[in-house]
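One structure, pasted below without further comment.
Missing here is one protein chain; the remaining ones are kept as they sit in the complex.
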Amino acid sequence: MEKKEKTEKKSERTIIVPGEVIASGTDFLPGEGTRREGKDIIALKFGLLEKSENLFKIIPLSGTYLPRVGNTVIGQVTDLTFNGWFIDLLSPHTGFLPVVECAGYVNKKDLAEYYNIGDMIVTKVRDLRSRSIELTMKDQTCKKLSGGFLIKINPTRVPRVIGKAGSMVTTIKNGTGCNIVVGQNGLIWIKGKDAESEIFAKEAIMKIVEKPFIDGLTDQIKEFLENKTKK
Amino acid sequence: MTEKFKRVDGRGLEELRKIEAKIGTIKRADGSAYFAFGKSRAIAAAYGPRQLFPQHLQNPEQVLLRCYYDMLSFSVTERKRPGPSRRGSEISYEATKALEPAVLVELFPNTVIDIYANILEADASTRCAAVNAASMALANGGVPMSELVTAVSIGKLDKTLVVDVCKEEEDYEEGEGATDIATAFLSKSGKLSMLHIDGNIRLSELKEALELAKKACKKIEEIQKETLKKVGD
Partner (left out) sequence: MEIPKINIEKIRELLEKNKRFDGRDPLEFRKFSVEFNISSNAEGSAKVKLGDTEVIAGIKMDLLEPFTDTPEEGVLMVGAELSPMASDKFEMGPPNITSIQLARIVDRAIRESGFINFKKLCIKKGELVWAIFLDIYPINDDGNLIDASALAALFALLDAKIPELDGEKVQYGKHTNKKLPFDKIPVTVTAYKVNDSFIFDPTAEEEEAAKMKLSVSMTFDEKYKDEESASLHGVLKTGDEAIETEKLLDIIKLLIKQGKKLYDQIMEIKK
């Protein structure tokens, strides 16, 4: 197997702690997870330092899910009101799905018929308010989940599980024959033709989660998927 | 004069006990850490920011930070009855206030960050061990912070100042007896976020004590940073 050497990217692998001075001077720009204090750019989070051109940002290694408009997330219905559903997104704030944001007609007298307490749904973040995350089902990817099962990973690992342009998750889908929906909030739904292939997909994902910062991870996962199917 | 002062465990006046630190020790927590000054050992688990109920506790301007300090019943020579105690409440409050200035509290209004700091074994300076563990647990948990928080105790034994007090020193009885000075500093700004003194001390001695504390905290901060950075290995 080829050993990929990425020595020039070593600075991207530096772990930074809060309060650390990343760089000094007005040439540099403070990106996410950093701020400028006088001449210095200071880290505000525990994570990996990433530098692109003159912008420094921190890739968090941990922390709760911070919602962004447009995110696809998976959540659990926790309550119903006359005009919508409260959704637990494993986030500091509650999600709310108004009836008007459902795809198709919903009879207001029968909200529980559509989504009942305990149901898991794939939904999208439409707007952020001070106390709630406003959601919508008006997207092809949105649906109520049935069958398969859910696993929870740290939200900071989601980008790696998805991969560049979805390459990693596609590799796993192809290697296991499963349908996989990755919520930006760390919940992942796996559904395959049988429990064995679903667990197989789960193991592949956990491999990525446990070691997200090794180069050549895509190849390692491909190898893992091929070896298992050979047995 | 003070050079001749012998500490019970043979340490130099400014010498810290052996420090042991680890992070990620409690898997279920968002962030966790272990910190020990010799035999004074603390574990901390941080959860949050997360939802806060009942609603009337929510602060629309910032996150609510709650640190709970507790000693395990068997961590001390004379058993500590399980459950809340006045001393525990006081230290919980002090520890919360020690950590708060370093946390970017405005970023998460209406939510809460809970930190549980428990003492597994006590050999004085437990609140300082707790604050050190809590600070690392918060960072490990991805909580946005402007800096780390470091704590250390200074003892004045009769007229001699020592760094990182152990239990035997806390019980010192000669001359002016023992004065215990618990401090916590914000690592970058160098500002004092916790100060608690029990004993008998004059202003000039306090000034010197705080200087020693700041110096010692710099050493402790290096260990905290090193421990946090080890996670990549």
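In order of appearance the chains are A and B, and numbering begins at 1 in each one.
Basically, a residue touches a chain if its C-beta (ideal position, glycine included) is under 8 Å from a C-beta of that chain, and two chains touch if they have at least 3 such contacts.
The model shown is predicted, which means the values in this text are computed figures rather than measured ones.
Peer 1: One chain isn't shown here. Among A:107, A:146 or A:227, which residue touches it?
Peer 2: A:146
Peer 1: Thinking of the whole complex, not just what is shown, which of B:116, B:172 or B:185 touches the missing chain?
Peer 2: With B:116, B:172 or B:185 as choices, the missing chain is touched by B:116.
Peer 1: What is the set of chain A residues that contact the non-displayed chain in the whole complex?
Peer 2: Touch set of chain A with respect to the missing chain: 76, 88, 90, 118-120, 145-150, 195, 198-199, 202.
Peer 1: Considering the entire assembly, which residues of chain B contact the chain that has been omitted?
Peer 2: Residue positions of chain B that touch the missing chain: 26-29, 39, 41, 43, 45, 47, 50, 68, 70, 72-79, 82-83, 114, 116, 118, 120-123.
Definition applied: only the chains that are shown with their structure count from here on.
Peer 1: Per the centroid of Cα atoms for each chain, what is the distance between chain A and chain B, given in Å?
Peer 2: About 34 Å, centre to centre.
Peer 1: Under the stated contact criterion, what part of chain B meets chain A in this complex?
Peer 2: 30-31, 48-51, 60, 102, 104, 108-111, 139-148, 187-188, 224-225, 228-229, 231-232
Peer 1: For a test of understanding, state which residues of chain A touch chain B in their complex under the given definition.
Peer 2: So the residues of chain A touching chain B come out as 13, 15, 17-20, 33, 42, 44-47, 60-64, 92-94, 130-131, 156, 213.
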